[in-house]
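This view holds just a subset of the chains, kept in their places.
Each chain carries a letter (A, B and C) given by its place in the written order, and its residues are counted from 1.
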Amino acid sequence: MIGVTLDRVSKTFGGAKGVEEVDVHINPGEFFTFLGPSGCGKTTTLRMIAGFYYPSDGRILFGEHNVTNMPPNKRNTGMVFQNYALFPHMTVFENIAFGLQVRKQGKAEINEKVTRAQKLVHLDGYGQRRIDQLSGGQQQRVALARALVIEPNILLLDEPLSNLDAKLREETRQEIKRLQLELGITTIYVTHDQSEAMSMSDRIMVMKDGVVQQIGTPHEIYNRPVNRFVASFIGESNLWEGTVERLEGGMVDVRLAPDLRLTGLAKNASPECKLAVGQKVTLSVRPEAVREAAASERGEANTMAVKVLLSEFTGISVNYMAQAGPLSVKAMFVGQGHRMRERDEEVLFTVAPDSIYFLE
Amino acid sequence: GGGDKEQAASGEAGGDKGSQKLVIYTARDKNVVEQILPKFEEQNPDIDVEVMTMGAQQIMERVRGEKANPQADFWWGGTQSSFITAANEGLLESYKPSYADSIPAEYKDEQDRWYGEMLLPEVIMYNSEAVKKEDAPKDWDDLLDPKWKDQILIRGVMASGTMRTIYDAMIYRQDPANPEKGYEWLKKLDANTKEYTQDPTQLYLKLARQEGKLSLWNLQDILIQKELQKQPFDYIYPTSGAPILVDGVGIIKGAKNLDAAKKFFDFIFDEGQLKEKADKLFQIPTRTDIDKSQFPDWYKNLDTKPLDLDWTVLADKEKEWMQYWDENIKGKGGK
Amino acid sequence: MNKPQPQLAPPPIRSSSRWNSLTRSPHFVYVLIAPLFLILLAYVIYPFFQTFRQSLQLDGGFSLQNYSRFFSLEHTANLEALWTSVYISVLSVITCGIVGVAMAFLLERYEFPGRKLLSVLVLVPMALPPLIGVLSFEFLYGSSGIIPRGLQHLLHLDKPPFTLKGIWGVLVVHTFTMYTYFYMTASSAIKGLDPSLEEAAANLGANRFTIWRRVILPMLTPAIVAASLLVFMISMASYTAPLIFGIERTMTMQIYLSRTNGDLDMAATQSTLLSVVSILFLILMRWYQGARNYQNMSKGVSVHRTEVKSKAGRNTAMVLSFLGVLVLMLPILVIVLLAFSEDGKWTTQVLPPSYTLDHFKDLFTDSKTWRPIANSFKISIAATIGNLLFGVAAAYAIVRMNFKGKTLLDILIMLPWALPGTVVAVNLITAFSEPNAFSFGQVLIGSFWILPLAYFVRHLPLIFRSTSSTLMQTDRSVEEAARNLGASWWYTFRRVVFPMALSGILAGTLLALVEGIGEFVASILLYTNKTTPISVEIFQRMYAFEFGTACAYGVLQIVMIILVLYVSRRLTGGNAGSAI
């Protein structure tokens, strides 16, 4: 098991900046995820760890060892490239076997390992296919198998499941997780799927425009985002601005509109947010924290009457976009118990005080 | 190297006999070489001769390039002008043979760096199937007759020492002091010229195929083509005389096998050899001390009347005249 | 190095030694490319420097007088020659490009019966023996040629309806003999082209023509640039073709004249300017090519090529490629015809009137016949192996590595190609007639090795060009993947880079090999009796006016080359390493 340290690493492309001063220590055996909008520098960072880019600045350590200038083939990392980078002139089998052949393993051993890897990604029987005879998802699975089969010290996965269906993704995810735990592989995972990131990762690093925003466990990131960007990027969030009116007994009253006031708990505030009476703050409320209130609750604290603008059924849930005075409210109701409303209907929503989070 | 085994196998090197070697660069064609060489080897069994055939210009380039470490010993065959150039560049060794005095001064170098081996009168050539002897032009000026328009083929002038000499001679013939007259003459010739061919082979092929009917060429080659290759060619010796070129030989400076080279030098000027060459290869020797009556008929009947030329003037003016011709006359005579 | 690692052990990181810190330095790349520059120093810079120095020297001093003489407006012959050479070269590039790319397209893009055979035959004109090759055009299209005379007889005209003359003649000869550069590079590029790009363009509404103009041709740019450079420069240095068709005012002719006149300074000046023009063209092309990206960028590997093809298109392609190959093969066929006809008998007839097997009998009864053939193959193979090693390494360095001096490297590689063969040979003679470090203390002149060396130097750019254009097309992340899987650079090269670039490497190798077998201009100045190559042998037979035998010899050469082409195709399964 080996940790990875990025020591104030930056990378610029000519004039354009790729990433800036990434400074993070990834623990041995950790499952670490890079999360961020498209073009924020995830791949760039990963490629520096793999050794394909030299950082313009900063150092990269594997354990205690400075590997900043070490050639990629000495690093013993396994990478799934975002564009797969399969060997077009080799069959599926040969692609997967490549890393093992490089390691001079025996024929029988290679055969067995490759067969196992093929099974793992549901490609048994495809060994002799040429790469151009595979579907997009199948290609991605070959790329995955190729990286996993060598059981590297560090696994670098750049959106390895983006072209797979949910079922297969789920299975593969578990398989990756199992391998990681079994072999103690340090895994760095790039994904655009927040829920995937949430459920698999030990820690997540959220980036934006090449700059790290927050590093923390999924719980921390989700429940205690450091800024508006993180709050809105990780899952849906209602972000409402208001002014603190009262601060008493750990409770905070915030006025959002002349006739709308919400009460939350003072401890639910980001480190950067100083709560004080008269201070402008941003409230972050997750859509699934919005509940439907009974008619009897009208007028009670934290309850608001809203008009439905848009409703949408996703299978597991019903999502609303609604309007409460000047505020737009996103809400999400899960499960059978809910009658779906149409556009322009009026509903009562309520938000529990402990599900309000304060941002700067 | 991969060559060693070959050498032993073919027995060409035979260095173990302690025998001499002789490397000859020649612009003579294969017929000539095959005619003469065996006889030389017969006479000098201890000399191992290696002959490399190439164009005169290529010999020049090779000898020049190898100046620092010459690979060849003997240069066999080349125009007077290339020998003069080579001599001036210090590429040739002086050697005065015993019969030196029998060769007129205009056919040899004053410092004995090269000697003319044979004479090449430049004459009018025609396709004997297409033109009857009596219709053929009798003298240079007849070539300008408009009836020969597009009937004359000329070997590319600039690339050929022979042709350049003929053309210089034509200018000289008009008036060496004032080349304008010569230019006028050449302009008219150009008007009748159908094409300048790239090399002799082309010239023969095209003439045989009657793309044209006349040309200017040297006597020896015409006879070889006619007699040996059975081509439908014949020649007219111009009544006012022909420019006579000298084809020479020389020993290369720094030759590693100087003795053998000298032996070969003497051999090709040997009386018997000269006769045989005249007989079989239609060569006109430069040596004047040999009785003409022993020679074959074609030579006996030949009146090698030279044009009256001053070779120093020619050498001096050649570049200027030819450049003018190239820039202002060639291809423009018809207009 | 690649022993299996115990799974839980820390990564196999060696403690840094001095060697490691050296190899990890960003300047280490210069150590890697140093051998390339060393070879160029030995075999290009050192022999050629003399030429350039000489052009600047006058009476022992330094002077630009030669150049001012060249550009003087009094005698415009030099300038005219320069202009003629340049415009012939540009036109040649265009005509060769059209023919070569069109043939590549027909033979690569359509599957029809006989395609395999045609795609071997289409390469055969490359094997045209240099001396008789040019003559065969005369026999075909000259004023007494088969086609003009045939038409004359057929149509009962007084005169042949056309003859090949002047610029047109030069262009025809250049096109027929040089289109293979385009054909080779373009067909390997078409093989490597990502088929999904065409689909994308079609889907956006582009018709075939637009797809060609906007997508395929631009994507072939590296291949076309490579071939253009080769054709441009070799046309600039072309000597015989202009001469035959009466275009005597060319740079090569001027150089020839200067050399015969013993005006070596001027010859050096002219050679220098000739290569300067070629180098300017090279820089222009590099700039043009550098503006864009040609690497396949698609995610994953595209599915096999579009199968929607009309029957009509297929049949048209079949007929067109058959006709194309036939026309391109005509000069070869004429040589075959001549090899079987009696010397001197073919005069005013359309076709030779009488035939004979004598020429071949002569050849096959002469025990020395096979020597030159063996020599040519030996020399050419030796040179090609050198070119292969050097060309692939240089191409890889230029396309994939980051260092300063790429343009210089490129120029040095192209330099010998841009100069007339005679100049190259003479420079080599001068440089290697005495022992020196670069010849390992040997006198190379007069030895076997000078010829392979000359071929190597002259054909430096062939493999380099075609390989680098293929490399430019392939996605480099595949290499990264291999490295990531632990493959050393060499292993990656062997298992990934080489197979993926194979079609380009092979194209260049065949070009170099075949060029070598036909090489004449330098050979004639460098051969010895033991190392006489085919071309010199043919020359000597021509020189002795054994024209028929020379042609028979040419036919032998062509047959050998066809065998080489056929075998190489068999060995690589036809579409060697089509990367996509």
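Convention: contacts are C-beta pairs under 8 Å (C-beta built on N, C-alpha and C of every residue); 3 or more make two chains touch, one makes a residue touch a chain.
Since the structure is predicted, the reported quantities are computational estimates derived from the model, not experimental observations.
K.L.:
One of each shown, but what's the true copy count per label in the complex?
P.N.:
The total chain composition of this structure file is A x2, B x1, C x1.
Everything below uses one rule, namely that only the chains that are shown with their structure count from here on.
K.L.:
Based on mean C-alpha positions, I'd like to know which chain lies farthest from subunit B.
P.N.:
Relative to subunit B, the chain whose C-alpha centre sits farthest away is A.
K.L.:
Which one of the chains is closest to the middle, using the mean of its C-alpha atoms?
P.N.:
Going by the distance between chain centres and the overall C-alpha centre, it is C.
K.L.:
Compute the distance, rounded to whole Å, between the mean C-alpha positions of subunit B and subunit C.
P.N.:
That pair's centroid distance is 36 Å.
K.L.:
With chain centres defined as C-alpha means, what is the inter-centre distance between subunit A and subunit B in Å?
P.N.:
Computed value for the inter-centroid distance: 90 Å.
K.L.:
Please give the residue numbers of subunit C that touch subunit A in the complex, ascending.
P.N.:
Per the stated touch rule, the residues are 2-5, 7-8, 10-13, 23-26, 297-304, 475, 477-478, 480-489, 491-492, 495-496, 499-500, 577, 579-580.
K.L.:
In their complex, what parts of subunit A are in touch with subunit C?
P.N.:
1-2, 50-52, 54, 62-63, 65, 67, 69-79, 81-89, 98-99, 102-105, 131-134, 136, 139-140, 146-147, 150-151, 153-154, 183-184
K.L.:
Quick check: in the complex, which residue numbers of subunit C touch subunit B?
P.N.:
75-77, 134-135, 138, 142-144, 240, 243-244, 246, 248-249, 253, 256-257, 259-262, 343-344, 346-348, 378, 422, 425-426, 428-430, 433-434, 443, 445-449, 524-525, 527-531, 536, 539-547
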